[in-house]
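Yeah, one chain of the complex is gone here, protein chain that is, but the others are all in their spots.
This part shows subunit A:
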Amino acid sequence: MSTNLLRLILLFITLSITSSLSTPSPADSPPYLWPLPAEFSFGNETLSVDPTVTLIVAGNGGGSLIIRAAFDRYMGIIFKHASGRGSLLSRIRFLKMVEYDITSLKIVVHSDSEELQLGVDESYTLMVSKKNEQSIVGAATIEANTVYGALRGLETFSQLCAFDYITKSVQIYKAPWYIQDKPRFGYRGLLIDTSRHYLPIDVIKQIIESMSFAKLNVLHWHIVDEQSFPLETPTYPNLWKGAYSRWERYTVEDASEIVRFAKMRGINVMAEVDVPGHAESWGTGYPDLWPSLSCREPLDVTKNFTFDVISGILADMRKIFPFELFHLGGDEVNTDCWKNTTHVKEWLQGRNFTTKDAYKYFVLRAQQIAISKNWTPVNWEETFSSFGKDLDPRTVIQNWLVSDICQKAVAKGFRCIFSNQGYWYLDHLDVPWEEVYNTEPLNGIEDPSLQKLVIGGEVCMWGETADTSVVLQTIWPRAAAAAERMWSTREAVSKGNITLTALPRLHYFRCLLNNRGVPAAPVDNFYARRPPLGPGSCYAQ
């Protein structure tokens, strides 16, 4: 493996020397894969791909609709040029007037389970070779244990395919390819925030689709916050009165559709209700949830009604979100309202609680509700810093604030998700891609058994200044930098000069996103989501 990698790195070095003179030409360079597979080797042949390439499935899971739908999606992506699949030219070719090297794509899936949970096997092997002694038809073969591994293999296959403008056909360069791949972390997340700005369903779907291109696998849906409550909760139907407007809402069916759409792409949806601090909008429908009309946050800790509502929300959400993780927030709790509201103050005194005790009481009680619904709670790191020893041992701690919190959390036996705001908060526009890329979730954690407790990381697209008009270009291409960090081997992403080993591929991946209709911003700008500084090639900006 390391020899392959070394070869590739050497190749990139050579390439970047030559590419300073000319823009990359797929014909004389290997296809730029992103994120880099764990192990791969390639040759020197160019193979043509039949626009009417057929899907052959095998194994217990081969017949899955998820595979069929993904194949159709990727055919649309690979053959998007006018002379592609379905065109007159391709039909003439189908009548065997032109011979292609790759005429079928074989997908072997061993397991028939479509259960998508944390740690699901996403490994795959991909082989692309010409017809030879071993195989009578030229084929590409993807083999995976699960349908989700096969999806990752299809994405890689699509990145090997390039439209050649001279022959007007799709080619795979540097064949034969042999790729054996699996992710480094099981949790590779992206947070979206539909409370600060509502994101229409179609936009969320665009985000999910784009995540699959970078092999991210968890959409962390920060649904509700103090600004708005957009989701329907049948048990407490007034809650979505906290939406910005009647237009800016999700029905239960909408949320289910998002979960279904994500699952088809191998992506889990982790829902969050952020209690007790970020919940002011709940009270628009149920003012009793506020400590008082003039002091509205955090949620009223004294009332059973508060926990009834949480329980109702979670019961409703359990029907929508099958993922085993559920996020309960717990960050930035300013307890002044509790101190300043007479009935809350009396309640605290009655129980001999400090406000911090009440905060702990709230979080732990909410955790028990989540656990009773068969969910594993995730909480922001303040819960760990404030009363870590009292948290349910199943809790997953999500880092954001303090850089070594995952070190501390795993040392206490908790699992952890890395989201350091200095690097992985996408709303921080002044963090260029290199800093995102060079941030290592396992920093300072040497013991392999503790390393295992870091289940992965997440880039966070907080929504204060990101609405439909700018959300995708704020996410991309920087989320891709984190995606490679989380998918590829630590060795591959940590060695060498990333200007040579990663930047040309990231340029290429950004243009690939653009070609697929994703408005990824230029890579080279210091500030994120800024327009290009002047005319130029996508591959050089």
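Note that contacts are C-beta pairs under 8 Å (C-beta built on N, C-alpha and C of every residue); 3 or more make two chains touch, one makes a residue touch a chain; residues count from 1.
We take it that contacts and distances are computed from a predicted model.
Undergrad: Mind telling me which option in "RNA polymerase Rpb4/RPC9 core domain-containing protein", "Beta-hexosaminidase", "CoA-transferase family III" or "TITAN-like protein" is what UniProt lists for the chain we can't see?
TA: Of "RNA polymerase Rpb4/RPC9 core domain-containing protein", "Beta-hexosaminidase", "CoA-transferase family III" or "TITAN-like protein", the absent chain's UniProt record names it "Beta-hexosaminidase".
Undergrad: Looking at the full complex, which residue from A:D72, A:E99, A:E464 or A:E491 touches the chain that isn't shown here?
TA: Only one listed residue reaches the unshown chain, and that is A:E464.
Undergrad: Which residue, A:E248, A:D331, A:D392 or A:D524, contacts the hidden chain when the whole complex is considered?
TA: A:E248
Undergrad: Which listed residue, A:L239, A:L328, A:L453 or A:A520, touches the chain dropped from view?
TA: Answer from the full complex: A:A520 touches the omitted chain.
Undergrad: So which bits of subunit A touch the chain we can't see?
TA: Given the touch definition above, subunit A has residues 23-27, 80-83, 87, 89, 162-163, 165, 168, 195-198, 200-203, 206, 227-228, 232, 244-249, 251, 253-254, 256-257, 463-470, 472-473, 511, 514-517, 519-522, 529, 531-541 touching the missing chain.
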